[in-house]
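I have a structure here, written as structure tokens, and I will follow up with some questions on it.
Note that one protein chain of the assembly has been removed; the remaining protein chains are unaltered in position.
Labels for the chains are A and B, by order of writing; each one numbers its residues from 1.
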Amino acid sequence: MVNLTIDGKKVRVRKLSTLLDAAGKLDIPIPTLCHHPALSPFGGCRLCLVEVNGSPKPVAACTTFAKEGMEVVTSNPRLEKMRRTTLELILSDHPQDCMVCERAGDCKLQELAYFYGIRENRFKGERRIYEKKDGNPFLVRDMEKCILCGKCVRICDEIQGVGAIDFAYRGMKTKICPPFERDLDCEFCGQCVSVCPTGALTGRMWANKGRQNFKEVDTICPYCGCGCNITLHIWRNKVRRVSSREDTPNEGWLCAKGRFGYSFINHRHRLKKPLIRIAPKEKDEGRGRKEEINPSSAPRPSAIFREASWDEALDYIAVRLKEVKEKHGQDAIGGLSSARCTNEENYLFQKFMRAVIGTNNIDHCARY
Amino acid sequence: MKKNIIIKVCTGTGGIASGGEEVLSAFRDAVSSSGIKAIFNERCSAQKVGCRGFCAKDVLVDVIINGEKTTYKHIKQDMVQRIVDEHILNGKAVEEWTVGEDYHTFHDRQTKVVLSHCGEIDPEDINAYMAVGGYDAARKAVCSMTPKEIVDTVKNSNLRGRGGAGFPTGLKWELGMRIKSDIKYVICNGDEGDPGAFMDRSVMEGDPHSVIEGMIICAKATESGHGYIYVRAEYPLAVKRLQMAIDQCRENGFLGSNIFGSGFDFDLRIFQGAGAFVCGEATALMRSIEGKRGMPSPKLWRSAEKGLWDRPTVLNNVETFANIPRIIMNGAEWYSNLGTERSGGTKVFSLSGKVKNTGLIEVPFGTSLKKIIYDIGGGIEGGKAFKALQTGGPSGGCIPAESLEIEVDYESLAQAGSIMGSGGMVVLDETSCMVNTAKFFLEFTQAESCGKCTPCRIGTKRMLEILERITSGNGKEEDIDLLEELCRYIRAASLCGLGMTAPNPVLSTLRYFRDEYEAHIRDKRCPAAVCKDLITYSVVEELCTGCGACKRACPADAVRGTRKSPHRIDADACVKCGTCFDACKFKAIRKQ
Partner (left out) sequence: MEETLQKILDDYKKNNGNIITILQDIEKNFGFIPEYAVNWISKKLDIPASRFFGCATFYSQFHLRHRGKNIVTVCRGTACHVKGSERLINRLLMELDIPRDEDTTADLKFTVEKVNCIGACGIAPVTILNNEVHGKITLDKLMKEIKKIKAGE
């Protein structure tokens, strides 16, 4: 353990803690843009500069280990002036379009600019202009708003293990892009969106669907047994966006389905009641003909299925299972379970197949 | 009478550019011709040697007859035969081609330690190196010294890192020695990126074995088994010669396993840079060897603890390593006595710009700048007035005439607002505009910024924009204050050394040449008549003979006039390229 003093307050932290960690323990706020506790230290934004006794120059709190007896000052006029200058510089290379920016109100840069009251910018100058827009289906990548904190690059590499994007070029021309500046073509987990501190990365599907007055509902992602915690952002009884909080078991990380796969909720084709087939089954209908099915010429669902109540549907299943078992034996029945079910549900289902039906023909979609 | 004749031809990059290879092969042809063979048998040879520092007089050729040396300058291929006929065969030097007094004073006033072999031995031949005591130091260190003894010797020698920051080399090695790890690395930083500095190139080209020997000694001191020499892409000849040297070392058992039969293993390889100034920064260089973008990483750990691939790493500059064998052989005391109390030994500087004798020089620490420029450099070219000495490359600053008494070492240069850097010295005369010079360096650092941290990426860009504003006549009164504030901010807030030192050229010129900034801003005038937007070209009618040379040369057809009568320049059409100024033989074009 290491003992040090931050802004006159004593604190004891584990060895190899950074000054930022130590300040966090004392609840002393130090502004950062490029730091993320789960990612490797970067030290690029230079907002977290603090003064340390014995060092003539300020040091970055995110990339300095706490040492025994250190005396740290996190805020004084000199440091605040430097932070202000840093913000002015970042803003001088940033579009001034908060009015229409998707992230307004939820933007770290905007928040800091607000706290430091940056109205006038002394450093007006050339700004990066990127005319080509990324045409991928899920993310809006507005690289003019990018402040090159590198969180997206690190999360893609360190957490997701994909490396779809990286820094390219250098100096003022530095930009984060997929190889050869093509459109993004990855698994679209959207992790990069979740850590972006500005409006550079946002979801295409929630663009212009509202920024404020969301009702936030915490729930569990229904897609798989992992059961990630998600937060639905609801406005006018519609889910506008999905996010996840960092203090959850999944630490705020989500996959493509959890983050972007919510459009089914209000989709008109969504099944809300059980359906029972009424049209006779065609012999060769099924797998082999898939590619020939043309949505416009296909029969309407209502011509094939009819809605039923749950009681009716379950009774129908029970009757048919019994019939099949009697006629063909228990091993004529197989059960396929789903990754979208919970562990408990999957357990119960195999129990049902083995104990009630009496077969070992039980499998799970995640095995394919 | 038996004669031994050795002909030495300079084949550094400078020598080759001036035709050194052709001169050498002409000598070789002549030497192997039957006539000479018959007279001298095997006692006449032509060798290639590294750069001897005085590139302005290339190709330089030494003809040594029985130990008596005659040096020729500006030798071309077709001049070889006459030297062979008159000097080698008849013993009469071709006086009109020999170097003058300035060549000898240039060399005699230096103290050569690192450069002692450059220009003397064949860099491509390990036997030539061993003939002058090469690898004795490495053998001694590897076979009969303990790591601690080596570290103590280096510590006592007062040798400080020649890469620019001046960190005591002995301390660095001690840290490297103390940390235990099964894998450790020794890296030689040959990414000499400072424009205006070429001492590392000359050492790698002219005496590659001394660098390797220094690295072997360092490896023994820190018990490292692997080494890298990082050479920048722009130095193909250095790569070639180092590779030859490494191969020869392996053949001789100086590199590889069980070197010098001592049971100690050490091998090294060359890593060629790919063109990025920032890779001269230690952490960026290591990222580059790892095959990544050369972006400096935050210094959570010291390199001695976690460097290359997170392993303990000792990294030193080319010149630092080249000093080591001499220190081991001659002792720490000899070396520390050469320099000042704070810095031991000598330092190589590359003197260039508007000075008569441009080239590499080596002087002990404590030599005054005046001595360097006037005694060794021979003063200012063309009888113009000295204005400033730029040291330390884009991270350094400009030192004015009144500070030339400074005795050069790391601290004194820093006090004057500049830095030692890797040792580039560019002399500026009255025709250099200091605002333009500052802008030049900022353009450089701005373009070479890796783009990682805000102050360097955006800050230097904004500084450059302000300087562009000033040099184009659009500067505002408050720009100077804004510049100064940005300078102080970037210096304090940047992530790595490149950013921290980027403001130095601006700060130092603001300190000593503020009046030039003010002239640009207030009077819209460039006192040195350099800044394009603030100067006009015109014809002095009294001097113009109407020869039409300027008219023919002008790429923009801006010169008007008929033959034999004074011409004039159409200011609207003039693109201010200066072609007419160069073309006029009568000094009738005025630039103001």
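The rule we apply is simple: contacts are C-beta pairs under 8 Å (C-beta built on N, C-alpha and C of every residue); 3 or more make two chains touch, one makes a residue touch a chain.
Fair warning: this is a prediction, and the values are worked out from it, not measured in the lab.
Touch with the chain omitted from the figure is made, among B:Gly119, B:Gly163, B:Gly196 or B:Pro325, by B:Gly196. Of B:Ser432, B:Gln446, B:Thr460 or B:Thr501, it is B:Ser432 that touches the chain left out of the display.
When the missing chain is restored to the complex, the residue among B:Arg326, B:Lys354 or B:Arg491 that touches it is B:Lys354.
Touch with the hidden chain on the side of chain A covers residues 162-170, 177-180.
For chain B, the residues in touch with the chain missing from this view are 13-14, 16-18, 53-56, 58, 192-198, 200-202, 233-235, 272-277, 288-295, 350, 352-354, 358-360, 390, 393-394, 424, 426, 428, 432, 440-441, 444, 448, 450, 555, 577-579.
The working rule: only the chains that are shown with their structure count from here on.
Measuring from the averaged C-alpha position of chain A to that of chain B gives a distance of 51 Å.
Those residues of chain A that touch chain B in the complex are listed here as 18, 41-46, 49, 57-58, 60, 62-65, 82, 85-86, 89-90, 92-93, 122-123, 125-126, 147-148, 150, 166-167, 169-174. Those residues of chain B that touch chain A in the shared complex are 276, 278, 293, 295, 297-300, 446-455, 457-459, 461-462, 465, 482, 485-486, 489, 492-495, 500.
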